[in-house]
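The structure's right below; bear with me while I get my questions together.
Only one protein chain is missing; all other protein chains are in place.
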Amino acid sequence: MQETRRALHEILAHLQGTSKKLRKRQVDSFIKALLSAKRVFVVGAGRSGLVVRAFAMRLMHLGIDIHVIGETITPAPRADDLLVALSGSGETSFAVSAAKIAKRVGTKIVVITSYPRSTLAKLADHIVTLPGRTKIASIKSYLDRQIVGEYESLAPLGTLFEITALVFLDSVVASLMTKLGRKEEELRARHATIE
Amino acid sequence: MQETRRALHEILAHLQGTSKKLRKRQVDSFIKALLSAKRVFVVGAGRSGLVVRAFAMRLMHLGIDIHVIGETITPAPRADDLLVALSGSGETSFAVSAAKIAKRVGTKIVVITSYPRSTLAKLADHIVTLPGRTKIASIKSYLDRQIVGEYESLAPLGTLFEITALVFLDSVVASLMTKLGRKEEELRARHATIE
Amino acid sequence: MQETRRALHEILAHLQGTSKKLRKRQVDSFIKALLSAKRVFVVGAGRSGLVVRAFAMRLMHLGIDIHVIGETITPAPRADDLLVALSGSGETSFAVSAAKIAKRVGTKIVVITSYPRSTLAKLADHIVTLPGRTKIASIKSYLDRQIVGEYESLAPLGTLFEITALVFLDSVVASLMTKLGRKEEELRARHATIE
Partner (left out) sequence: MQETRRALHEILAHLQGTSKKLRKRQVDSFIKALLSAKRVFVVGAGRSGLVVRAFAMRLMHLGIDIHVIGETITPAPRADDLLVALSGSGETSFAVSAAKIAKRVGTKIVVITSYPRSTLAKLADHIVTLPGRTKIASIKSYLDRQIVGEYESLAPLGTLFEITALVFLDSVVASLMTKLGRKEEELRARHATIE
């Protein structure tokens, strides 16, 4: 339990930092791109792939024409569509090759990553930078005053990026709800009744 | 190799039998239902789930508004939609519960099964009966004259039903292509370029 | 951007509350059950299904024999296995029917839910209660002092539960790492190189 709580606090501290680091211009461009696209495609691999799927479900609930790269009924993206690619490192081959193919047909690309100089980021029309883990976590937890100084991170691999991305994307959903004037009841009506 | 070929011949013999057993009325009703639905939903579990996904991809290529129950962006079906449920036994709980929920909102239901008296079939507006395996295969292979008499089937569990369903559904796609006047080039244009 | 930040703060406030509400006995039982099972199965539908998949990936990285209900290579659970079912409402039919079938063969069941009296929770050997959304959010954000009093939640449907579950399960992963003595390098070695 102790380790569980310590890890939870490390994650919370990271998320709090994220809130401060969000750049208004990046977020506004992303939301504008989502609202002006004819169709939205999302792509990600591994746990980032799960996070973009969670985002895609809410976009579907909002009534946006949304597709997940790699799923059964996903068509070919075109020039008036938007591709949202999520990758902490910005080097995931599946996302990079999707972005390359999409770029060729003129699809606009938003890349959400910790590395704004990555291969994926270089393909982007818009970038949203989200902080991933610093190599050695030296976070002074504001929640648990007993844990100070340096310690090995309890959130292995891409964990912090993936959680940050889910929280960020769900916050973007809130903006979209407001801008589209959608009420929760409308979302519920589109929510899968069979699952 | 010998067993591989013997199994292949058993499967071919089964498929040949299927061709003769298809009922015109059932097939025509199914095709009509596909063409008159606003949106088509498909459901199946296990290997039958894979077969309905293969069918769903082609319906997407044909420009039909199609969704796979259980995937990320699948909305709730409504009264003017069609649910196509595939289950050899007609008792798969996932398909049965999907059909029950769909029926409640007035979605029309087509059931493709070997058992026209199954729980699933009883929920159907239209049934397509496809032959599965007879318990002991006593098929005289028309291809391999050396194999005659009774032998244990080389196609375990639902194999024969699943293959039959894929071949049947791909044949239905051919009918839809003709009726919708779609050329292969149009299908190719919708085919996922990123996968 | 303003709405995005407000939603982000609502989510953070919720997560902070979660940290306080975690019950040591529940968390310890869950971790013990994970470590003593022969194989672990996870089940969830919709966004909860994505969250349990994210958890399953990390369990695989830890070297635990893990399966996701509904995926291709998932076998039948047995008596010495553990089923982890995630559902905010505890009423999701897919998770409930999975738990019923598992219970029949003697598989131990952990249910993670906001509703400890739900249908799913009644099937559980162990429960972990995670707070979901209160119907009207009256959270005084500790981060954004300007937002006080009651307001409509910016996190629609199960959003708060799903994020909380991901953060909690990733925190449990930290405990498992420590108890199993796994280093991050070992996790990385098992991490899919092809995705």
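As written, the chains take the letters A, B and C, and residue 1 is the first residue of each chain.
Here is the rule we use: a residue touches a chain if its C-beta (ideal position, glycine included) is under 8 Å from a C-beta of that chain, and two chains touch if they have at least 3 such contacts.
Only a predicted model underlies this, so the values are computations on that prediction, with no experimental measurement involved.
Touching the missing chain, out of B:111, B:127 or B:166, is residue B:166. Considering the full assembly, B:192 is the residue among B:42, B:64 or B:192 that touches the omitted chain. Residue C:60 is the one among C:15, C:45 or C:60 that touches the chain missing from this view.
Contact with the undisplayed chain is limited, among C:98, C:120 or C:174, to C:98. Across the interface with the omitted chain, chain A contributes residues 45, 70, 93-94, 97. Panel shows chain C; residues 43, 53, 56-57, 59-60, 66-77, 97-98, 101-102, 105, 189-195 of it touch the chain omitted from the view. Looking at chain B, the residues touching the absent chain are 1, 3-9, 11-12, 15-16, 18-19, 22, 24, 27-28, 31, 45-47, 49-51, 53-54, 57-58, 61, 92-94, 143, 152-157, 159, 162-163, 166-168, 170-175, 177-179, 184, 187-188, 191-192, 195.
The criterion applied here is as follows: only the chains that are shown with their structure count from here on.
Rotation angle, chain A onto chain B, C-alpha superposition: 180 degrees, expressed as a multiple of 5.
Centre-to-centre spacing of chain A and chain C amounts to 19 Å, using the average Cα coordinate of each chain.
For this pair, chain B with chain C, the centres built from the Cα atoms lie 35 Å apart.
The residues of chain A that reach two or more other chains are 53, 57, 191-192, 195, listed in rising order.
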